[in-house]
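Apart from one protein chain that is not included, each protein chain of the complex appears where it belongs.
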Amino acid sequence: MTSDLYHRRIIEAAKRAREQGRLAAAEVTVTRDNPLCGDRITLDLRLEDGRIAALGHRTRGCLLTEAAAAILTERAPGTSPETLRRAHRDLRRLLAGEEGDPVWPELAVFRPVVEVKSRHECVLLPFEAVEEALAAASGEAS
Amino acid sequence: MTSDLYHRRIIEAAKRAREQGRLAAAEVTVTRDNPLCGDRITLDLRLEDGRIAALGHRTRGCLLTEAAAAILTERAPGTSPETLRRAHRDLRRLLAGEEGDPVWPELAVFRPVVEVKSRHECVLLPFEAVEEALAAASGEAS
Amino acid sequence: MSLDVAALRRSFPIFSRQPPPFHYLDNAATGQICAAAAEALTAYETAGRANVKRGVYRLADRATSAFAEARARIARYLGAAGPEEVILTSGTTFGLNLAAHVLEERVRAGDTILISRLEHHSNIVPWQMLAKRRGARLRALDVTADGRLDLAGLDAGIDRRTRIVALTHCSNVTGAVTDLAPIAARAREVGAVLVVDGAQRVPHGPLEVTTLGCDLYALSGHKMFGATGAGALWVRGELLAELPPFLGGGEMITRVTIEETAYAPPPHRFEAGTPPIGPALAMGAAAAWLAELDWRAIAAHEKTLTARLLEGLDRLPGVRIHGPRDLEARYGVVAFEVEGVHAHDVCQILDGFGVCTRGGHHCAQPLMEAFGTVATVRASLAPYNEEADIDALLEGLERVIRILR
Partner (left out) sequence: MSLDVAALRRSFPIFSRQPPPFHYLDNAATGQICAAAAEALTAYETAGRANVKRGVYRLADRATSAFAEARARIARYLGAAGPEEVILTSGTTFGLNLAAHVLEERVRAGDTILISRLEHHSNIVPWQMLAKRRGARLRALDVTADGRLDLAGLDAGIDRRTRIVALTHCSNVTGAVTDLAPIAARAREVGAVLVVDGAQRVPHGPLEVTTLGCDLYALSGHKMFGATGAGALWVRGELLAELPPFLGGGEMITRVTIEETAYAPPPHRFEAGTPPIGPALAMGAAAAWLAELDWRAIAAHEKTLTARLLEGLDRLPGVRIHGPRDLEARYGVVAFEVEGVHAHDVCQILDGFGVCTRGGHHCAQPLMEAFGTVATVRASLAPYNEEADIDALLEGLERVIRILR
């Protein structure tokens, strides 16, 4: 049943996303749209010593996008770009139906989305935004 | 069987068509193409006192077009435009599968064509050409 | 006489093939295929296939005749003056683009083309592109707060520079039906061509297209219970005779040399290449089958269901309907929002109840903007829908509201 998608942990994560705000002092800001529905995330990133210092965002999106943004925002600070990319890759694998635990166990909440391909983009949107922000930051740095 | 189309009387009529020639002194000449195959009839008409005095033609076409041109050319001289139009109408009806004898009994040779709609145009081409010639002649007269 | 919905449902193969619960309420996106269309499609593709228009062997001859008959059936369903007024296309979008290309020469720099904010992207983008190619201006009629075309702007919107007016007959979002008569009258006054997007009107019964006052009318087979892949564009005969071809290729010519081409008469001039034969036969079969239904009974049935849906939505907290309330001014295409809940989340949860609805901008972003939103949920009805479909939707929505708001 696709309503399994909307279990308590996803709903709660989405609620937390609404309380997370933008960063006051962002190093990079990117905006990314979901072509399926026009949903949009504006994501702020600050790096320190090559690690993610802080993330902020404003998300106009569905619960899945919000929940993904929340988990990302909670988990990323303090990690390296590599870990973040790894989390993104693990999330893609999880959505593709592959076995194995993602580096951030919370991402397992998205397992019921595997069957609904048209919603994968919703879950991935915040991760694509942060990758874009990282690329922009390293571009600026170099 | 569609090879019934090619019974002796049609083949003979087509042969006669190849011996019929153009008119030396035509009043009107029209050329008409069959869009299906690029076949072409060039038809000459001469009227006298409102009746068909003579028909001539050069036909580059299939047996069905040739046979129709032959019957038309043999039958038309001496008749009125009305009779000719009637023969055309009877031929259309015959091809549509309707009962009844055409004003020119020879047209019954085309009965096996009823089933092959894509060839109706082949049979009708000479009659359409003569109607066009008649229309042109009356246009010139007025 | 009331409609025997159970009997009608038996004429649609999907209802015996999808496991229950199956409440299909996405008919504005695509209708389900009727048995007559499915049979025509399958019989042609698997047992009678030959290319059309040129072969003389019996299989080809029969395919050609069937194709001509499909055109005639669609012409009769539309109320065209004859089959030669009907161009067979691959769908509404193609038909509207074809229209925008064959009408191109009538548009000069500084001329205007009038559309509306109610349009589907397929009736916006082709005109935008045409306006750009010709240096013309694109104007748009507004919509009323309840999602109908606002005719107040008609006189100002159409003037002597207006060459083309292109409007939808029925909105694919709000279900609002356009009153074409005053628009046609105004277009005629200034000599503008009136193009109508009939995609959403055609599934609701036969037409008398020649009395609508329009010049072109586009439709899709898949939305009128035919197969995907075919559509039609009706063009008034006198206009059609004057129009240049659009695409070039086989079947639309009388003579080709490397230097130049002589084009076939309409409608063939506008049909380049092998047509979508199977889908066109299916569309013809659907048109013939639809023409025999009791549309008075169907209209009453659809109205009853639409009323039940609108009333049910009204009773739910935080649900806002976009669209007219007057059942005489609309068909059963109902867009709404659930406050604080994203349209896709609504649709996904409804799917858990076997209810198929659509969420998003419905290819009508200017309308979404006019409504001040990005996405809505849409439930759209067909003759085969029944009360159980509406009730399942409403029940699902209660659940949505309980868990997500």
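We just call them A, B and C in the order they show up, numbering each chain from 1.
Note that in this section a contact is a pair of C-beta atoms (placed from the backbone, for glycine too) under 8 Å apart; a residue touches a chain by one contact, two chains touch by 3 or more.
Bear in mind the structure is a predicted one, so any value in this text is a computation, not a measurement.
Colleague: Touched by the hidden chain, which of the shown chains?
Modeller: Displayed chains contacted by the hidden chain, ordered by label: A, B, C.
Colleague: Could you tell me which of C:Ala38, C:Ala136 or C:Met224 touches the chain that is not displayed?
Modeller: C:Ala38
Colleague: Give the residue, chosen from C:Ala81, C:Leu151, C:Val256 or C:Ile403, that touches the chain omitted from the document.
Modeller: Residue touching the absent chain, from the options given: C:Val256.
Colleague: Among B:Leu5, B:Val28 or B:Leu124, exactly one should touch the missing chain; which is it?
Modeller: B:Leu5
Colleague: If you put the missing chain back, which residues of chain B would it touch?
Modeller: On the chain B side, contact with the omitted chain comes from 1-6, 11, 36-39, 60-64, 116, 119, 122.
Colleague: To test your reading of the contact rule: which positions on chain A touch the chain that is missing from view?
Modeller: Where chain A meets the chain not shown: residues 2, 33, 35-36, 38, 115-119.
Colleague: Contact with the hidden chain only, please: which chain C residues?
Modeller: On the chain C side, contact with the omitted chain comes from 13-14, 17-18, 24, 26, 29-30, 32-33, 38, 41-42, 45-51, 54-60, 90-94, 96-97, 100, 115, 117, 120-122, 124-126, 128-129, 138, 140, 220, 222, 227-230, 245, 247-253, 255-261, 272-279, 282, 344, 347-348, 350-351, 355-360, 363, 365-366, 369.
Keep this in mind: only the chains that are shown with their structure count from here on.
Colleague: If you average the CA atoms of chain A and of chain C, how far apart do the two points sit, in angstrom?
Modeller: For chain A versus chain C, the centre distance works out to 38 Å.
Colleague: Mind checking the centre-to-centre distance between chain B and chain C? Centres are C-alpha means, answer in whole Å.
Modeller: 45
Colleague: Would you mind listing the residues of chain A that make contact with two or more other chains?
Modeller: Residues of chain A touching two or more partner chains: there are none.
Colleague: Give me the residues of chain C that touch two or more other chains.
Modeller: Chain C, residues with two or more chain partners: not present.
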